[in-house]
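In this view, the complex is presented without one of its protein chains, the others remaining in place.
Let's turn to chain A:
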């Protein structure tokens, strides 16, 4: 997957084969991936929930996985 590139606003991307131009989303320009963007949106939604549902949502969304980078010898 290609990493995000900061482009001057407004930006146009063309799909190969079609002639249409499209706007890159503001968060993509800021360097976020879609996964990070949706994580932030979900965090905001969880923070806006009522207290009795908030605790359950927070518990369901916990991520416990840790990365291990292999050591280069």
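Here is the rule we go by: contacts are C-beta pairs under 8 Å (C-beta built on N, C-alpha and C of every residue); 3 or more make two chains touch, one makes a residue touch a chain; residues count from 1.
Everything that follows uses one rule, which is that contacts and distances are computed from a predicted model.
As stated in its UniProt record, the chain not included in the shown complex is "ATP synthase subunit gamma", which appears among "Dynein light chain roadblock", "ATP synthase subunit gamma", "WD repeat-containing protein 26 homolog" or "Phenylalanine--tRNA ligase beta subunit". Take chain A: the residues that touch the chain left off the picture are 1-3, 13-18, 20, 22-25, 28, 33-36, 38-39, 60-70.
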